[in-house]
Structures are given as C-alpha cells and as structure tokens.
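Every protein chain of the complex appears in place save one, which is left out.
Chain IDs A and B follow the sequence of writing; residue 1 opens each chain.
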Amino acid sequence: MNEYAALLENVRAKKPLVHHITNYVTVNDCANITLAIGGSPVMADELADAMDIAAISSAVVLNMGTLNERTIPVMLAVGKSANAKGIPVVFDPVGAGASKPRNETAAKLLSEVALAAVRGNISEIRFLAGLRSHTKGVDASDADLAGASDAKQAAKSLAERTGGVVAVTGAQDVITDGKKTVSVSNGVAMLGSLTGTGCMCSSLIGCYLGANPDKPFESVTAALLSMGIAGEIAHERAGHLGSGSFRAALHDAMSRMDASVLERRAKYDEA
Amino acid sequence: MNEYAALLENVRAKKPLVHHITNYVTVNDCANITLAIGGSPVMADELADAMDIAAISSAVVLNMGTLNERTIPVMLAVGKSANAKGIPVVFDPVGAGASKPRNETAAKLLSEVALAAVRGNISEIRFLAGLRSHTKGVDASDADLAGASDAKQAAKSLAERTGGVVAVTGAQDVITDGKKTVSVSNGVAMLGSLTGTGCMCSSLIGCYLGANPDKPFESVTAALLSMGIAGEIAHERAGHLGSGSFRAALHDAMSRMDASVLERRAKYDEA
Partner (left out) sequence: MNEYAALLENVRAKKPLVHHITNYVTVNDCANITLAIGGSPVMADELADAMDIAAISSAVVLNMGTLNERTIPVMLAVGKSANAKGIPVVFDPVGAGASKPRNETAAKLLSEVALAAVRGNISEIRFLAGLRSHTKGVDASDADLAGASDAKQAAKSLAERTGGVVAVTGAQDVITDGKKTVSVSNGVAMLGSLTGTGCMCSSLIGCYLGANPDKPFESVTAALLSMGIAGEIAHERAGHLGSGSFRAALHDAMSRMDASVLERRAKYDEA
C-alpha cells in the first residue's frame, strides 16, 4: 500500500467533520463529494453558528466563490479560531484577481490566517503569488494556462509566504510545501466541463487533512490523486454520454475509491 | 389500496404548493423531490416575499440547515402566519444541539409556532426532547445511534410537547403523534451516503401534509414510506454503481412512485 492509500483509509475510518464556509453554486457538490470520500460535511456561515461548528470540526474549508459582506468576516474569524485550536484550514481563492473584494479578502486571509493548504487554478495562484495574472471570472484564463510551466514557480512562491501547502490544479496538478514538490498527472480535460470540480478538490483536501493532520503535504496530494483518478474512471465509463452522466459517474467513482484503486492508478512524480 | 396510497394520489391530484425556507446546501434536491412526488416547490426567505408566498401555499417547511440572522426571524414570522391561516408547518431541526444559534432557533420555533410535524435524526430529536444528545454536525452521532431503541421515547416526549407529529428517521423510522406510533422499516443504509436525504424527507412531508391536511399522522408516515421505498428501488438499480447513480435513481424512483408500488412495498408496524 502506498502512503496515499493509507491516508484514504484514515478518512474512511475517522469520518472527519469538515466545516465549509463556501459558495452557493457548488455547495451541494462539495457536500456530496465529502460524503463520497468518507467525510462528514457541515456548512455554517453565520458568525455564532460557524464558530460553534468549527470548534467541533476536524478541518475548515474557506471558499470565496460567492463571498459577501456578511460572510467575509466570518471566514476570517473562523480561520483564526481554527488556528488557535490547531484545526487545519484550507483556502480556495475562487476568482482571486477578478474583483477588488475577492482580492482584498484573499489578501486578508493570507495575512491573518495560517493556511494549511491553498488550492486554486493557475490564474488564482499566480495572482496570490504576486505574479502577473489574467483571471477571467472563475476559470483559468488561456493566457495563464499557456504559462502553466510556471505553476511550480507560482506555487512555491506562495507556499514560502503561507508556510503551508499550495496546490495548482489543471491539466497537471502541482503540489508543494516550498521544499518538496510533486506533480500529479491523473485527470481528464472533461473535469473542466463541470462546475465545482475545483471546489470539490478543496473539500477533498479538507477530508484528507482532517483525518491526517500531521501529513499536510501528502494529504493534499492524496486528495488531488483521488479527484484525478475518479475523473479518469468517470470518463472511461460515461464521458461519451455527456456532462450529466459524467458528473454522476464522478461521484460514483469517488464513493467507490479504495486503497487498491488509488494505489494502482496514481500517477505522480517528484517535480 | 392502503390508506397511504390514497394520500399519494391526493398529492398527485392536488399538486400542493410547498413553501420552503431552507438551507442552500440541499435546496435543489428539496425542489426536485417535491416535483417528483407531485408537489410544486417554492423557496422564499425574505420577509415580505415569504409572507406573501406562504399565504398562497398548502404547506410550509422550515429547515434550519444554514440559518442566519436574516432568515431566523422570517422562519418565525412565516410559521406564525401559517398557523393563523391553518396552513400546516413542518420543522426540520438540522444540527439542533450543535450550536447555540441552532439551539435557540429550535427552542423559539417550538415555543412560538404550532408544528404539524417535526422530523429529525435521533441526535436532533433527542436534543429537542431534552434528552442527552451527542450531535456531531448535521449527522446523527454514533453514540446516539447506539441508543436508537430510545427513538420512540424521544419522539413521544417531543410530540407531547408540540402536540403535532414527530418523526425520527434512521435505520428504522419512528413516527408518533404521542398516542399512535408506527415504525417504518423501508430504506437502505446508502441513503446516508447522500447529502439532503433528511431534508428531502421533510419536503415530502410538506407535500403529503399539503394535500392531506386532515391526516397529519398518516401523511408523515406516507412520506417516510415513500422515501424508504424509493431508496430501496434506487439501491436495487444503481447502488452497486456508486453514490452519483444512486442519487439519480432515487429521484427516478420517486417520480415513478405510484399507489401500487407504495402499497406493495410498504413495511410498517404499529410500535
């Protein structure tokens, strides 16, 4: 069994409670993918409620996909509170670079909360790393994708700043903690034809981190391997049918993911 | 035709408008399951809008899954207004016991609104009944499940307080109005691997109650029989494929539910 398979077994065994403050577009997908991998999802974004829920959670996922004035301070407060309790915080900077409130919220979270993991597309991570970015809404821009060979550099630069793990997801995923770097080549282009596959990656990271808090780098890698492999299985089974069947098959594959599949199909390299 | 089958035919014939003030995680599932059983869903949570919509509805479902300061007073106002108009109110106390705002909101609704039906998992109902509970987020805790034989006692205790019907859903569902008690043994464990199956039960209760307001106990029972049977059919057809296909098959089975299926497959006992 490779080390990632062991981390998956921990998720299944511990069923970590993963608290999300997230957007209303993909929240249902995030809840179902959390259940599929073996976690227990809970969403709460009102201050007093979120503080209580965070206190009993194994991980917190902050996703700014549809941020608003009510929830931005809650993300900050919950993030700090989780830090104080040693609960790992995952940040998904949806649309960073695309608007002032997103940019400011991301900047605040980066400076005030210790982020165990940050996961975004190349446009978002480039922006957070202070590099030139061409964010176009919430999807990576073609201009930034053309420079995907820079993903490693952007991720490392951001990881040095956060002190945590940073992942850039795309055709090839790059995961780094500033020292070690791994690239994951599992996955299919069709994942980009569904909304929420990025958000779901962040939820999976929350599940793995929640069950394996002492292995942040490996947890992020295992999460992205899981999504990539589930995407491949879904594509083999239902890709020819279209995006609706592919979506169901993606959840199917995640719910049936096990150590042997993860071990047999994982494709990663030290980068 | 058993009495539950007759209630279903009323839902199909009357197409009751079911007003939800509910969470943003499972709201789409609630809308689609309402349509599948034959109701017409409408969601409105801004005070003036919700008051107008409630006034033309056949039932109101209050679900506190992602409550916030804006919507809590709306739930109370709409609940009272529905009471005044004789429109049945269903309460789904998601996460009761897990946070102060959830506990306080549940307490206010219990004391200020006449609840035709309350449906929750064993942790939530134990908490509302004033019994020791171990709520862990929004799913029933293992500690509480171990005491599931207490479901009947907790439900009866709460029903005496509300004067309405109380249902505890789980491996075996218990429904009581404080006098009569029925247990439903339809259903499959896989329903727990999807988010929103509890919320959908509450929506179904709203549909049955909306079409059969004079039969609250039987309506709640029919709703839980419907979900249990649909879950079994979905599991037979798609359970081996995984959670995504199971979800689609669950909606399939509900949309094709008819009196004969409900009659042939219903498994319930006076408890």
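By definition in this document, contacts are C-beta pairs under 8 Å (C-beta built on N, C-alpha and C of every residue); 3 or more make two chains touch, one makes a residue touch a chain.
Since this is a predicted model, take the numbers as computed values, not measurements.
Peer 1: Name every residue on subunit B in touch with the hidden partner chain.
Peer 2: Per the touch rule, subunit B residues meeting the hidden chain are 17, 19, 24, 27-28, 31-32, 35-36, 40-46, 48-49, 52-53, 56-57, 70, 247-256.
Peer 1: In the full complex, which bits of subunit A touch the chain not displayed? Write them out.
Peer 2: Answer for subunit A: residues 23-26, 28-29, 65-69, 95, 98-102, 136-139, 193-196, 241-245, 247-248 touch the chain left out.
The rule is simple: only the chains that are shown with their structure count from here on.
Peer 1: Provide the C-alpha centroid distance between subunit A and subunit B, rounded to the nearest whole angstrom.
Peer 2: Whole-Å distance between the two chain centres: 32.
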